[in-house]
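Every protein chain of the complex appears in place save one, which is left out.
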Amino acid sequence: MVKTFEGYRRANGRVGVRNHVAVVPTSVAASSVARGVADEAGAWAKATPHQMGTTQPDATREQTARVLAGIGRNPNVGAALVVELGTEDIDAESLADRIAETGKAVETLSIRETGGTRAALARGREIVAGLNDEAREARREGADASELIFAAECGGSDATSGIAANPAVGNACDRLVADGGTASFSETPEFIGAEHILAERCADDDVRERLLERVADREGMADMMGVDLRGAQPTPGNQEGGLTTIEEKSLGAIAKGGTTPIEGFAEFAEELPVGGGLVPMDTPGYDVESVVGKVAAGAQVVAFTTGRGSTTGNPIAPVIKVTGNPKTWDRMANNMDVNASTVIDGESIESVGERVYETLLAVAGGERTEAERRGLEEFAVNEVQPQELRGASAGAGAGR
Amino acid sequence: MKGVVLDDVALLMAESDTVATAIDDLDDGRRIAGEGRDLSLSEDVPFGHKIALVAHDPGDEVRKYGEVIGRATDPIAPGEWVHTHNCESTRGRGDLAAAGEEVAE
Partner (left out) sequence: MSADSPSEAAAGDFEGYRRSDGRVGVRNDVLVLPSVICSHLVAEEIAERAGAVATPHDHGCAQLGADNDQTERTLVSLGENPNVAGTVVVGLGCEEVQSDAVAAALDERGFPVREVAIQDAGGTDACIDAGVAAVDDLRAETDAASVGGASLGDLTVGVVVDDLAESTVERANPLVAGLADRVLDAGGRVLVAGNERYAAHPMETRARVKRSAESAVDAFLERHRDLPARATRVSADAREAGFDAATGFAGDHPLADVVAYGERAEADGLSLVDAPSRFEEAATGLAAAGANLVVHVTADGVPAGHPIVPVLKVSGDADTLAALPDDIDVDAREADAADLVDAVRDVADGRKTRAEAHGLTEFALTRVGPSM
């Protein structure tokens, strides 16, 4: 029998597991006002401050706009306020239009038109209060697990990640896919050395070619910077935790996507389908940016495995922390949600996977994660760097 | 857990692997016997780190999960700790490309 949960059904049919009012700045110049508005309003208001400039090269700007629009479109957002200084290349009205396509209430706020920082803070608070009145009308109702998009992430990995936590989350992905839902994992640099295994699981040649191409692109970044990838991957914490090479990290990392066929391969922050099976995404391994990419693509819940004990969350999607390291579970229980270290004492992957899946459904139904309880809501936009665009043909797509 | 636990303290993920993973902090001299293997650690190996099961010459493949995870940079005897000091990646080596060398696959 397919599992169910209670969620917020939006006008476009997608189901939210939270009912936030998002406060989205279009640039760094509006970020502090967005943060100020949300901080004063209350826990229901979630700001997504970021550091993107008011002008950016075309490919960079397109990705920034896609991420910001996707954040507003995520079904966990009941209503959204877009904040601008008023001189950005990404203008608030067109961003608001992209969000409003989903049928939710969206407002804009221009710091310049409102009369400055203080006036914008005051006006912003009025607007989000009004948006919250509208959003609060929504009620949780029955939804199928098939309506969930579940994102798997890893960060602060150690040797237990590949042995315990990632296979357990992968098992939960398998369960969701069997129930008709969508699962996504990403972090393309952590496919390096394991891409041949993923390639065999691709549903068709087109998906396979794209996946292999993106892995080669990411590996090429080490060439571009003229350095050994080991300067960044595996990280010092990974190495202290027993991971020696990127291949070893990758072979453990891909386990978090489970074992089902790879039905598609999404670009960074490209909208993920409902009922799509397993659809990985091209993102950096940098966990905060990678989580944001999948949440901007519509994921409602994230499972984040961590051997060393990463404590980060996300403002829009609840993040379930899963650790396979018994010491981390003991020392950092306040920041961890699921103990997968029992695998090392003999609990089966299937059994821990079932616990992760049950946690996913409970969190989807409203149970708060440890990161949510502590207000840990890290947010960052992945920036396509000028160095990546050097020599690239003008305005080339996503620039990678 | 996938794989086979050797003597309660080390995890062998696949039969063809040349290393096993310590699932406890292990001391120098610890004997690991069973499943047709018998070796003694020649140094401390911390939780999560790898133990050589077979002898590796420099350049030999190091295997875990039934896959290649890197190559030995030094001779490694059975029972030695395998990590960044004696095993290196063959991938993402922009440093070698920058030095004008061929990156080995």
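By written order: A and B. Residues from 1 in each chain.
To be clear about the criterion, a contact is a pair of C-beta atoms (placed from the backbone, for glycine too) under 8 Å apart; a residue touches a chain by one contact, two chains touch by 3 or more.
In this text, all values refer to a predicted model and were calculated from it rather than measured experimentally.
Across the entire complex, contacts from the unshown chain go to A. The chain not shown here is touched by just one of A:L68, A:I99, A:L131 or A:M221, and that residue is A:M221. For the chain missing from the display, the contacting residue among A:P189, A:P280, A:G298 or A:G324 is A:P189, taking the whole complex into account.
When the missing chain is restored to the complex, the residue among A:N19, A:T108, A:N238 or A:Q300 that touches it is A:N238.
Not every partner is drawn; the one left out touches chain A at residues 28-29, 31-33, 35-36, 50-51, 53-57, 85-87, 89, 111-113, 115-119, 155-156, 189, 218, 221-222, 224-227, 229, 231-233, 235-238, 240-241, 284-289, 308-312, 328, 331-335, 374-378, 380-391, 400.
The rule is short, and it goes like this: only the chains that are shown with their structure count from here on.
Centre-to-centre separation of chain A and chain B, using mean CA positions: 33 Å. Against chain B, the residues of chain A that register as touching in their complex are 158-160, 162-164, 167, 189, 192-194, 197, 219, 221-230, 233, 239, 241-242, 244-248, 251-252, 307, 325, 327, 343-344, 346, 348-349. Contact residues of chain B toward chain A in the complex are 1-3, 11, 13, 21-23, 46-50, 62, 64-65, 67-70, 82-84, 87-98.
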